[in-house]
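Selected chains only, in their assembly positions.
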Amino acid sequence: MEKEIKIAYIGGGSKQWARIFMSDLAVTEGLSGEIDLYDIDIEAANRNAKIGNSLKNYTNVKSKFDYKVVSNLEDALKDASFVIISILPGTFKEMRSDVHTPEKYGIFQSVGDTVGPGGILRAMRTVPMYEVFAKAIKKICPNAWVLNFTNPMSICTKALYDVFPEIKAFGCCHEVFHTQEFLTRVLEETKGIKVKRNEIYTDACGINHFTWITEAKFQDIDLLSLIKDFEKKYYDTGFYEREGAAIDAFKTDCFAYGNKVKMDLFNKYGALAAAGDRHLAEFVSNRWYLKDKQTVKDWLFNLTTVDYREKQQTILVEETKLMAEGKKKFELKESTEEAVDLMKAILGFKNIVSNVNMPNMGQMPQMPIGSIVETNCVFSHDQVKPVVSKPLPTGALNLVLRNTLNIDLTYEGIKERDLNKLYLAFANQPLCDSLTMDESKELFKEMCYNTREYLDDYFDLDKYFNN
Amino acid sequence: MEKEIKIAYIGGGSKQWARIFMSDLAVTEGLSGEIDLYDIDIEAANRNAKIGNSLKNYTNVKSKFDYKVVSNLEDALKDASFVIISILPGTFKEMRSDVHTPEKYGIFQSVGDTVGPGGILRAMRTVPMYEVFAKAIKKICPNAWVLNFTNPMSICTKALYDVFPEIKAFGCCHEVFHTQEFLTRVLEETKGIKVKRNEIYTDACGINHFTWITEAKFQDIDLLSLIKDFEKKYYDTGFYEREGAAIDAFKTDCFAYGNKVKMDLFNKYGALAAAGDRHLAEFVSNRWYLKDKQTVKDWLFNLTTVDYREKQQTILVEETKLMAEGKKKFELKESTEEAVDLMKAILGFKNIVSNVNMPNMGQMPQMPIGSIVETNCVFSHDQVKPVVSKPLPTGALNLVLRNTLNIDLTYEGIKERDLNKLYLAFANQPLCDSLTMDESKELFKEMCYNTREYLDDYFDLDKYFNN
Amino acid sequence: MEKEIKIAYIGGGSKQWARIFMSDLAVTEGLSGEIDLYDIDIEAANRNAKIGNSLKNYTNVKSKFDYKVVSNLEDALKDASFVIISILPGTFKEMRSDVHTPEKYGIFQSVGDTVGPGGILRAMRTVPMYEVFAKAIKKICPNAWVLNFTNPMSICTKALYDVFPEIKAFGCCHEVFHTQEFLTRVLEETKGIKVKRNEIYTDACGINHFTWITEAKFQDIDLLSLIKDFEKKYYDTGFYEREGAAIDAFKTDCFAYGNKVKMDLFNKYGALAAAGDRHLAEFVSNRWYLKDKQTVKDWLFNLTTVDYREKQQTILVEETKLMAEGKKKFELKESTEEAVDLMKAILGFKNIVSNVNMPNMGQMPQMPIGSIVETNCVFSHDQVKPVVSKPLPTGALNLVLRNTLNIDLTYEGIKERDLNKLYLAFANQPLCDSLTMDESKELFKEMCYNTREYLDDYFDLDKYFNN
């Protein structure tokens, strides 16, 4: 079977994820076609197109694609069978405000892109663009499958479905995969059995970056029951699960973590929170794991600074330039991401069960219908169908629901351009638990003004804050 | 019409509420019968019986009842058409722990009997007794109407329905009435129109002590729209609404409050939280209105100390003794409470719409089915039917739901005698927002041990806390 | 209190109901204002206006209104505080087809205006007009209260809410009132107690013309439990409940009935179907009560012929002419209808609990959310709030749900102008239970073509039926 497809890649100037995707596409079998890169950073898109087109000459390439840079959204979407969306609205200046401004008020964010003050502001910048995307997809390629990779994941996916209810969209995230890897390491450490993550079964449900594994098996072995033993060895010292990385990588790599937060939540809530600890810590009271820098250190994870991200970005851009000019070799290899696999399942190559983000239509009966949830789904030919998940323990459910209700209120606020609703969602963030109302209002105001270039088209800041 | 009824009064040794009830029963028309007082404090019950029986000789008495003290629950319930439950498990020692122990951790509670650390502990002592009551009612008087007055209201009502789903029970509370009075004062102050609270229409929904008025009318006048003007006069200085009390009574009376919390919540959430400010403050982050003593003062309400309550109690007991001995005149007059009115509606005297607490069976479509909610209900002959309420604004709903989910988890923990679930509910209390997990665990432990006399029959404290 | 209001009366040329309404308005206290009559039959509207304006001179008139005939919908709706809709799309020719064409296929309809073949066709003619009404109300008087009296009640009310979800509308019907009267007669016949229908309490739920009383009390007396005794006297001979009418009026009056169907359904289903037997019989298999003319006779009710209706109409028109010309006295007296009472409750004069038709928002948890249901509602100032009803016994629920699902499918078919969906709803009517599919298709086709003048604007009959 060989399928020819057209992919629209919104945010096609991506510095990192594009490479993985181009590589995965090249080494898979049975595909060919065209990929239109659309980005406001045309140069970056051009570099990626050059790299992409050069892949056809690689010996180990199996699927060959033509990469084109297009200058408007409509052209990218035309005849698309898939739409990839992976954007980052704003510059490092705005990101710096998202992440670091709250520190003045004692609020530390380990990521700052999903929930918490940073998540709200990022949503305010991003969702209005998603409204544009959804309308364009409805008009131009209503039957295309849309894969969202942008954060905040839940609210972006919600915007797509709210604007165009018949859209075929889902949100992809690798955080659960890493937790599955963690479980394989638990198995290895406690039983000496080494398996790959796709050899184990997990039932996961919740919301993006705060998904929970309620059941995990390798053959007859209940993996969750092994965690207690694993903790005897690693609770205090931590254990970073990533293959190829040191288990204490968190000591030097600010993206790494020791899974101590995860183990602590497991001990208390009886289910395994399935995302990196940096993410998990942001969904609960900021007194718990993010009280101050020492607390973060004690819990064996790190605050990722925007300085660090900026440096990293510079390196990536330089690397990309060299690759685009053919001065550096682009390494073709299959990643651990699943996007290409999911696309192939949708194209009818095989069936897959994997966790993605979709509106709740029954798959999480404990959650409001229509809220975006992350659960297992069955991927098959032109089909993505959610699987009804095992109920969350009530304690964990309560933590998840507080965030879900906040996300839905945030969406309501953005949709209605209502800054007061956004403030209420802001003040009710678990990461703002330590703030007085005056503090949260002041902080919200400061962050809005810091990023006003991206907000003024949608919100009347002066009217609201000077009232 | 004259109806003869038998009332079982569980907690019939009540020092305060019993008087109001006896008085309201005496001055209403058309009733007669027997009231069985059951209490572990038999002396107190005896005093009330003496007072009650003496009323038959008053000239203005319209309904005459025989009061009897019974020594066991079964006798009280036998042939009852109504069961009144108004108990307070534990002594001032336990109450002191409920209210004041958290202060060591910077947690101030203005009441401490509904939610927050004190509410959880009080629920742990009370619910096991309610299990006994519900079983006995099921067996002995399944058709009786049960009026609950005990706090924590929601969880006590939940216990009754969970143990005996066919029970005819509801929970009564006067907090919404006072907020209706507040609205009449708003009307008077802004428009010069003086009306009684039962002349205005309100739509209220939420949970006990955190109910919200979403709509309020006097004739064509939208009362909520007047609050803005009212605030111009009274936001800063406060306004205590109770008839006969000074509007700045909160300066000297620790049960009074200036309604500033209520006005602030209204400004933010667009609906009027319908309970005394002392209660409202306990349902939101403790950084908002209960950060410290100065914050409480700034918001124009007070922390009610157990010392004060104890003193007050002594006075009441003395007074009761004098009344029982005939040395002090018992004043017969109709109160502003509605219990007798509701009973008369159930007996078929008239129809009433009033707000009470019942399991959600559709009256609050935004809330989980089965959770206890407080909404308007229609009272008519042998019928109490909830009225579908207007939806809460999302922001307010989120605050309510966080507490509802906590209450349901607390109930689950008590029902299953599972201290870990109780701890999770405890740690997730908005009043614990400022605590680290270690602190909340330590506090929970201390409070459990302080009140262990009432817990040891149900919970294995040592096993859980020494784990 | 005196209120000045403007009423838009759509269908203001009404021959019968207008008189009752004008009379009820005139004898009530505290109202005045203007009533705009809008009707395609302008002459009829003029006659009613003349009569209406003449009432101001009556000595016993308490509320005086100016009646005006307006020639377009917009003028009628302008500044309206209430909109009355009571229309009958089509002439006797179409009604004759609705009611009598099915007889060729052995289908007898006792009314033919709600469900069954006649109900579907009538809905197809009426709903497109309701789409126009709802849009105009949304634009011109979005805050007006809309009282619908047109049949088919459920689907007309559904159309209003579907087109304008924020509409303040409800559907009024007197059928439950008559069943309440029936219960007062049951009480009189079995206990010798004579009361008025508004002295008894009933809990009713279901759908219009197929509502069920699940509980009925007069003081302590359970009225449903008396029916068994009542049946001993009247099951065989029948009992027509209407005051002033003979209990065997059904022998001569084709609108009367003996309540035998009602008693039979009660014996089987354990709840009291609350509409005239002529209506009830149309909601169940046509083999049950409408098998043939003899069966109808045996069940002590009648088929109302269109000939009879036409004759009756001629008499009414003549009468109206004489009244308009002042040659016949118009008798002012309060009717048993509740429209004016409900309007006064909405205007804030008093609170009322009565049964009307509204979208299910929780008041019938057994039914789909959004389907139109008839339950008790609380009427108060600018408020109509549904009361959560007692569950229907499963057997009765199943009968109701079959019809509800059909109604929702009929609405879907009309909204989407999809004749195939309408046919599926038609074929699934209980009144079509005796038909083969070919027969039901043939009948549907014939009825559509008979009434095509009113359908051609919306449906492409030729395309569908010649396919």
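Going by the order they are written in, the chains are A, B and C; count residues from 1 in each one.
Operating definition for what follows: a residue touches a chain if its C-beta (ideal position, glycine included) is under 8 Å from a C-beta of that chain, and two chains touch if they have at least 3 such contacts.
No experiment lies behind these values; they were computed from the predicted model shown.
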Number of identical chains forming the whole complex, with 3 shown: 4
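Here is the rule we go by: only the chains that are shown with their structure count from here on.
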Contact-graph separation of subunit A and subunit C, given in steps at minimum: 2
Middle chain, criterion being Cα centroid separation: B
Longest centre-to-centre distance from subunit C, chain (CA-based): A
Distance between chain centroids, defined by C-alpha means - subunit A, subunit C (Å): 55
Interchain centroid distance [CA atoms averaged], subunit A/subunit B, Å: 45
Residues of subunit B touching at least two other chains: none
Residue numbers on subunit A that touch subunit B, as the complex places them: 264, 268-269, 285, 287-288, 291, 295, 394-395, 397-399, 401-402, 405-406, 408-409, 412, 420-421, 423-425, 428, 433-437
Subunit C to subunit B touching residues, read off their complex: 1, 201, 203, 215, 217, 219-220, 348, 351, 353, 361-365, 369, 376, 378, 380-383, 385-390
